Each structure stands twice: as structure tokens, then as C-alpha cells.
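One protein chain omitted, others in place.
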Amino acid sequence: MSPVEPRPLPNKLPRPPGELEALEQRWQPPRGWRILSAVNNTYVGLFYISAALLFLILGGVLALIMRTQLAVPENTLVDHDLYNQLFTMHGSVMMFLFAVPIVEAIGILLLPAMLGARDLPFPRLSAYAFWAYFVGGMVFFMTIFFDVAPDGGWFMYPPLTSSEYSPGLRSDFWLLGIGFIEISAIAGAIEIVVGILRTRPPGMTLDKMPVYVWAMLIVGAMIIFAFPPVILATALLELERAFDWPFFIAERGGDPVLWQHLFWLFGHPDVYIIFLPAAGVVSMIVPTMARAKLVGYRWVVLALAATGIISFALWVHHMFAIGMPHMTASFFSAASMAVAIPAGIQVFSWIATLRSGRVQNVVPTWFLVGFFAIFVLGGLTGVMLAVVPFDWQAHDTYFVVAHLHYVLIGGLVFPVVAAIYYWAPMIGGERLSERIGKWAAALMFVGFNLAFFPLHIAGLLGMPRRVWTYSASLDWDIWNLLSTAGAFVLAVGFAVVFLDVLLHLRVKGKINANPWNASTLEWLPLDNYAARSIPRITSRDPLWDNPRLREEVDSGQHYLPGLATGERETIVTSPIDAQPQYLLRLPGPSWLPLLAGLGTAAFFLFLTVKMLIPSAIGGAVALLSFFKWLWQSDPAPSGRPHDIGDGIKLPDYMSGPRSHAWWATTVVLLVDGTVFACLVFSYCYFWTVSPGNWPLAPFEIPALGATLISCAAWAAASGLLWLANRSLRASRLAFHSALLAGMVLLSGSFALTWEALATSEAAPDIHAYGAVLYAMLAWQGVHVLTSLLMAGYTLARSWAGLLDHARRSTFDNTRLVWHYTVAQGILALLVTQLPRLAA
Amino acid sequence: MDDSRLQSVLHPAPGSGSALLDQLGTVMYVGAALIFLVVIALVIHAVLTSPKPADARKWVIGGGLVFPVIALSALLVYSISVGNAPERRGSDHTLRIRVTGKQWWWEVSYELPGSARSIVLANEVHVPIGRPVHLELATDDVIHSFWVPALAGKVDMIPGRTNHLVLTVAEPGIYRGQCAEYCGGQHAFMALYVIAESPDEFARWLERQSQPASMPTEPFLRTGYEMFFAGGCHDCHAVRGTPATATLGPDLTHVGSRYSLGAGMLRNHIGTMAGWIAGTQDVKPGSFMPSMNVYTGQELRALSAWLESLE
Partner (left out) sequence: MEYRFTSTTLLMMGGLLIWGADFLIVYTFAAVACARQFADLELAGLGIIPAVTVAVSALALVAAALIGRSALRRLQARNPEQPRRFIDFLALAVSVLAIIAIAWNALPALLIEEAC
């Protein structure tokens, strides 16, 4: 410690009477069954985690049925048709309803506490995303009981899943189920990215963020770029199934391999979206268990970031057998090797940390040791699979099944269970049972290895994946029997964990616990409002470096010890160096997110089974709830600064590029832009695989004149919005007129663009060329519609007196979406003209 | 059938592409096992021993950066050289066989030497030893994957494309393969056999297969022949030399000569043939052939006997 004059704490004692009571009162959670209307992260986080664990159990039961079926050869416990539904559902439920949600759920629960924030920046969005996911996910799961569960595999390769080979609703239910997870993942990404970058405690500069926070930041960023390919892929497949737009039909210019590119462009980063948070968890628990600071913090952050980026260049290693040239495949092999380096860095950082301290012999340590053994083995088989010629043999065999379970159960589930044991005292104040926990760790470790190690061998003996049974003559019996036995031992291990949680975890309001003597902020005394005051951060391990911090924070000596605005609120800070910027006022409990979530689920579900009227009702409920909820947001600035301590005075309103709303909208637009980029990729892909000229006769390139006129119209629509922006302060009439004129012109631009595309002579349901052109048009249409709704809403706010030159976030959001829409429209038109360059 | 080791990555045919891959595999299994043991030993040591200060540079850079870079660079170069083996490239001088995946069986067609004619067979690929054989891999419906582990790595069969695989087998033998890309309902029972034989035997086999079926003279077989048409088998199957020319199901011209029935499900003899015809949906539920339980026992025996006589 350098001999610096100690700075006085941000706020002085004694605190004014009633301050704490007011804070408690404002953050009071709803009571009884009304708890379902809670929106703050502690409750939504717990709902979310519980739901994800429920899906883990459900997916696990499916796995046990499959393992029982495969225990002996030529078994007839289930038939091929049910088995195919079982493995499809098992994969989809585990990946989409358990793995991705659980990492987001843990983030929603932990992040605000680790950041000393009172809540995440968009509590209602989290609540909405949770309800849409939970209701949608449950209905999706129920399909297995009605023999309409998808049976095309969790990867859903067309043409097996196209309407020709999968008529009926099964594939549609898959596309639907994925839709919900897309919604909740994007919502989660907004919360996580904006929450981490903008609601850190003052002083928590980038170099002082806990590793878990780093991991979640990178994961949030990865979701922004990884989900769009699958959003597009599912949309295209549904368009093909519903309207016969031939994206994946080879005879009509489509290509089933495009699906594989898009799916794995999502699918591989997704593996790391799942793994990185778990790695972050490990990097939090290891130092606490070792009672030593993490060795090589900077290297671990480097490893997380590098994994996040490199993971986007691995997707083709799921496609080495499609007959691609050895050279192109090998590029992905090289990248897959590169991603092994960051994994090595983390493993050695953990080992070094364990070595540098005296390790506590407690349950989380046991699960961590199990994690090490399983994950390292899974990583090593991963390197093998990245080797192109080896993958030609191992691909789509039980070797891969073994590998992926080593990585996912080792890399995700063991850290998650460690996390449950580690953070349980943060929820309930008490540790779970040491004795039960160690039994669980032993059972799960033995069961897991018995269940999955033999499958490596079965795979190498030639057993392919996704077979409902196998012939006794192939000598795979013993390995399968062992595996089944192990699966049941593993299941018992899980049951023991859940038993422990049910017996010993009771959610409490006020918690004052740090039983492991950990170093990070989630171990401050916490209530529903998180910590009493928001700590000033000067080090990476604040609770170790300042043993008095818990006391200081809890007595209200740090920032914002009470209510400054009178409402729920948290401090917004700058993204890199965490300087306080303004107070973000947060909403309290509300039924609207629940209603909107139910409405969204009903809309899509009834649409899938083609019950149009109930679907429309669901859609209307969702839309009305959205508008009601939005109407309450963007509260008026009070105009007076609020003292949060240390002499810092903050406004309670921010618009423009510094505001959290601007950041959230930017995140959404990055998602949309990536979807659009994937559409452009699809266009170029069809062009590349097309055997002859592009576009194929009799189709044409859209007429140049009509295209340029449309571009000009789009640009003019942006110009009008620019004019509206200029006149917002000066003249309400000019503002309204410009906005209205802009709405007309934006609609007109869309009509002109449609006209321009029509000159290509291509209809969407004949050839992939037309299909991809009209897919771009449809995507643009979605944005035009959104822009119009937002502009209309802006007008309504303005007429109601809820919008002016100061209170203008609503308009700023509209502006961002509007200009983005225009840019996308022009780009799409220019893309259609690209073949002229090649001609 | 005893198929153990006929479909195993770990039991490659000598001299085949898989033998080379097996070597690569062994190097990696051993290497991975060593690395695994060392890392786990380090973890256990770190957990159990008393604290020692750990130098970030030594551990994180040495163990996490330098070592993986060296090991992976070596592996990358070595594996690229293995992958360079010529399995996936064709050459014009080799025998060409076209294998087409169908839900859930394989159509196999041979170009006849010295003529533009080709013949269509099913679920069995015969190859001569000692010379490269060029497979053209395609599909008629969904994606399948051609995989005979003892001979070569797998190659997918994708609508709209033809993929290529070159097999070289050094010694006579029989190998089993199975569809490796999930293709719906009975993906589990879409197998085939590759039979490698001497060039002479192969030439004789091909010559025999190129002949049309001869008309049965014996009354019992004659009855079987008539039952084939009476039951409507010709709506889906072809038997060259008879009026049956449909191509929905496997060509049966020489079905009696085949090693297996139902795409690798049953060893082929008269008993299994009868069982297959009468109980297809029990043996392979969901396959596109109905259970032909319209025949009397006598008729069924006659039909099976006739089919088995087509050698």
C-alpha cells in the first residue's frame, strides 16, 4: 500500500433519520402471489434460474429415457419415431432452454450485486424476457406429450426439416421454441452489456472489474453478433415452410448448406456463450477457495476476450464432412487450434492461484476439481476434433457425443453447481450442507465419467450419433450399458443437489453473509435494494483490500445511501473509467411485463397451430402492454442535481449518446445490422454456388433507374427526420409536420423499393434469387413498420406534452432506428446491383 | 451376423486411408493422455500442498501460452500432411462408382467397362483390391453421409452436389458402413457392406451383375415370379430382364447375391427374405416398403425362393 492520505468517505455519519426506512420502503418487494409482478433482478433472477433448472431436469429425464433405450442392443422400449423426438428435444431443451438461459439468469441475479448497482438498467425487459421464455419454453416442451415434438435434430438440417420431408407441425414447433429463446437472449444481452458498461460503481475502471463481469460483458457482446445468424436462419426456414420460398431447395437455386453455415455461425459462438460465464464463475470461486488473488488477472481477461472473438471463426469445423476442399477446412482447423490457447491460459492461471494459497476443503472446491478433470479432457478431445482428417472419422459419432458432454457438463454444469453452493449464502444467508454437497460432487463426478467416457470408445468402434438402437452384432453393448449405468448415477447426483437446495435454501430479504471470506461486492450486506450505499472502488478485491468496506457501505458512508430522486434509482457511470454521470430512475413492480410475455407467447403459439383469432388477441395484449409500459418510461427530468456524496451532484435525466437508452437502442441495431449482414451473405452465397450467370435467366437485376430513385427517396426520408430534429426546440408545429411528412415518405420509399425489386421479374416462391431479394424487402418492411410505430408514438408523446427538447429520449430512439432503417434500405438496394459490377 | 470390428475406426483395413488416420489418432490419444495426466497432477498438487507463491509469468505464459503454441503448431503441420492424402480427389483413370443415398438405403451404380452402360445395384459396394476406386456420392432426398470407418473418413451426400471419395483397399475383406448424418426415421438402419475382392473375382462379379435375370423354369420359382407381380412389387422395384422397371425401391436383379437385406439389417437367406417381405414394418418400421402380408405361406416361400435365386 502506498502511503497516500486516506480520502474521506463519500458520505458522513450519522445518516439522517428515516433515510434507510425510505429506501427500504421504496424497494419493498410485492407480497404473496403478487411476487409474480416483481421486476427487480433479485426476484427475476431467481425465477429465471429456477425455470432453467427445471428445464435441466426435464431435459435430463429425456436423456435417461434415451440411455435406457440404448442400454441394450435392439431394444424396443421406445420406437424410432419417439426416439427421434427425444434426442431432438433433449438437445434443443438443454441448449436453448437450459444452457443459454441459465448463464443469463445467473448474470441477472449476480451482476447488480457484483457491480454495487441497485438493479439492472431495464428491469421490466428482464421480467418480460423471462415470462416469454418460461411460458413459451413450457409449451414447447409439452409437444413431446402430444407426439408433435420436433424430430429433425437440434440442428434441424434442411431438407429433412423442410415441408417436403417434414410436413406437419413438428418442425414449426422447433422454430417457434427457438423464437422465444432468441427474444430472451437479445433482451438479456441488452441488460448485460448496458448494465456492465454503464452501472458500475464509481471507480471500478475496466482493470478492476471482477473476472465474472468481464466474462459476462464478452458474452453479452457475443450474443449480439452470434444470435443474428440463427434468427435469420429460423426466419428463412419458416418462410420456406410457410410460403415455399426456396432458400434451401437445391433444385430451385437454394442450398441446404447455407443453413449449416448460418446455424453454426451461431452454434459455435454459442458454445462459448455458454462456457465463458462458467469460466468466469471458476475465476471467482478459485481465488476465494485458495484465499489468494487470481494469478494473471490480465491474462485471464485477455483469454476471455480472445475466446470471444476467435469463436466466430470456428463454425465450419462442424462441417468438415460436407465435401469442402481440405485447404478451406484447414483454415478453420488453424483457428480452432488458436482458441485452445486462451483455454490453456485460464487453466494455468487457476492452477497457479490454487498453488499460491491454502485451499479450503469445502463443496465448491470439490466441484471445481471435478470441473478441471472433465473440462481438460473435453478440451483435449476438442483439439482432436479440430484436426480435419480425424474429424472425418469422428464426426457424427458417439465420440462427439462424449466430447460435447465433457465440455458442456464439465465446462458448464459443474461450475453452475459450484456456483449454487458458492452463492447460496448470498441468497439465503446460510451455506448449503457440506456433507450432502460432497456426496453430490462424488456421485456426479463418478456418474458423469462412467456415463460419458465409454462413449468415446463406442464412437471409435463406429457407433454413429442419433441412432434409436443398434445391432447386437456390432459389439457396442458393453460401452452402452456402462454409459447407461453412469447416467443414472449422475442423475442421483443431481437429485442430491436439488434435495440439498430444497432442504436448506430459504430466500431471505436482508442478508449479511460472507462465509467464504470472498473479495467481491456481492458479499456486501444486501437487501432488495442491493447494498445500502454504492461503494467507491479503488481495487480489484475490495473486500480484501479494505476490511472495513462492508461496515462502511452498510452504514451508508458510500455513494447514494438513500433515495435521491424519491424513486428506485441507480448510478450510471462512464463505460471505461466508471465516472458517475447521472441517476437512472428505475421502475417498480408491474404486471405489464408478465402480460406482455404471455401475449407474446400466445401470439406465436396460436400462429404456429394456425389459430389466427387467438393469435391476434395474444398479439394485441402484448402490444397494448408494451405501449402502456413504454408510456410510463422516459420520466420528466426534475431539473435539479442530486448529491450522491463526495460532493458529486448528478442530474436525473440524460439524453443523447450518453444515455442508457441510446446504448440499448444501439445494441438492438447492432443485432439488426448483423441479421442484415447475414442476409447479404446469403445473397452472395447463392450467387457463388449458382452454376451459371447471376441472376439466372429469366431473372434480371432490378432496374438501375428505379433503384436509384428509391435510394433518393430513402435519403430524403432521413432528411425530413433531420429537419424534425432541428425544429424540436424551435417549433412544435414544424417538428410535427416534418415527422408526419417523414412517415409518409418512409412508407413511399418502401413502396418504391418494392416496385424496383419487381423489375427483377423474380417472385419469391420460384427461385432462391427472388426469395432472397424479397427476404431483404421483408426485413426492410419490418424496420419501416417499427420506425412508423415509433414515430407515431413519438408524435403521441409530443401531443400529450411528454416530449420536448430536454425530455427527448423517446425521439432519440426513434431517430436512431429511423436512420438505421434508411441506411439499411439503401444498402439493400445497392447489393441488388452488385452483379452489374461482375458483368 | 458378426459385424464386430467391421465398422471400427480402431480396426482400419491395412493400406487404406483409414490406416493413416488411425496413426494420427494414436498420436493424439497418447499425447492427450499425457497432457491430461500432467495437468491433473498439477491441480491435485496445487490443491493439496501448502501455499507457494506462483509466478504469473512462469505459469500462465509458460504453461498457458508457450507450451500450447509449440504443441499445437506441431499438430497442425502433422495433421495437414495427413489430410493431404488423396482420398477426397478423383482421377480419371480409376473405376467410378456412384452411390446415392435414399431414405433409408443406398443405390449403387457401376459404369460398365468399355461401354457407356451402367447398372444399378443396392446396399453393397464391391471393389477390386489394389487400385483406387472413385466414389461419386449424391443423394435423392435429404442429407446422408457415406461412412465406412475401416476404409476412409466420412463424406456427406448433399442435395444439389456430388461429392467425391477415393478408396484404396489392399487386401480382400468385408467392411460395414452406416449413414452418419441423421436422415430421419430409420437413420439407425441405413447400412451397407463394402466387399473387397481380387481383380479377377471383381471382374467376374461385375460381369454377372450386368446380366439380366433369367426366366425361372422350375414351377416353384415360376410361382414366385408370378407372385412378385401379383403383389405389386414391380410398382417399386426393378428386375432387369422382366417387365419390372420401377426405381422407387432397390433394384432386385441380383438380390440373391447380396450379403444383407434391408440395407444391412439381416443376413441374406431365404428365411430372412420371407420374414422381410411379410414383416417389413416390424423389422424396419417407417421404411417406405409396406409389410407384404397378403401372401399365403406357400406363395411367400415361392416368392422368396425366386428372389434368392437371382444371384
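Letters are used for the chains, namely A and B, taken in the order the chains are written, and counting of residues starts over at 1 for each.
Basically, contacts are C-beta pairs under 8 Å (C-beta built on N, C-alpha and C of every residue); 3 or more make two chains touch, one makes a residue touch a chain.
All figures in this text were calculated on a predicted structure; none of them were measured in a lab.
List the displayed chains that the omitted chain touches in the full complex.
A, B
Sort through A:206, A:680 or A:823 and give me the one touching the missing partner chain.
Spelled out, the listed residue whose C-beta touches the missing chain is A:206.
Touch as defined at the start, partner being the missing chain; which of A:242, A:576, A:712 or A:830 qualifies?
That would be A:576, which touches the missing chain.
Using the definition of touch stated at the top, determine which of A:72, A:148, A:169 or A:309 touches the missing chain.
Residue touching the chain left out of view: A:309.
For the chain not shown, which residue from B:84, B:198, B:245 or B:298 touches it across the whole complex?
Once the missing chain is taken into account, the touching residue is B:84.
Across the whole complex, list the residues on chain B that are touched by the chain not included here.
The list for chain B reads 69, 72-73, 76-77, 80-81, 83-84, 89.
What residues on chain A make contact with the chain left out of this view?
197, 205-208, 298-299, 301-302, 305-306, 309-310, 312-313, 324-328, 330-335, 337-338, 341-342, 574-577, 688-689
Here, only the chains that are shown with their structure count from here on.
Taking the complex as given, what residues does chain B use to touch chain A?
It is residues 1-5, 7-10, 18, 20-21, 24-25, 28, 32, 35-36, 39-40, 42-56, 59-65, 67-69, 72, 75-76, 79-80, 82-85, 88, 103, 137, 141-143, 145, 147, 149, 152-156, 158-161, 163-164, 176, 178-188, 265, 285-286 of chain B that touch chain A.
For chain A, which residues count as touching chain B in their complex?
The contact residues of chain A facing chain B are 79-81, 84, 151-153, 157, 159-160, 165, 249-251, 255-257, 290, 292, 295-296, 299, 303, 321-323, 326, 329-330, 333-334, 337, 340-341, 344-349, 351-359, 365, 369, 372-373, 376-377, 380-381, 383-384, 387-397, 459-462, 464-471, 473-475.
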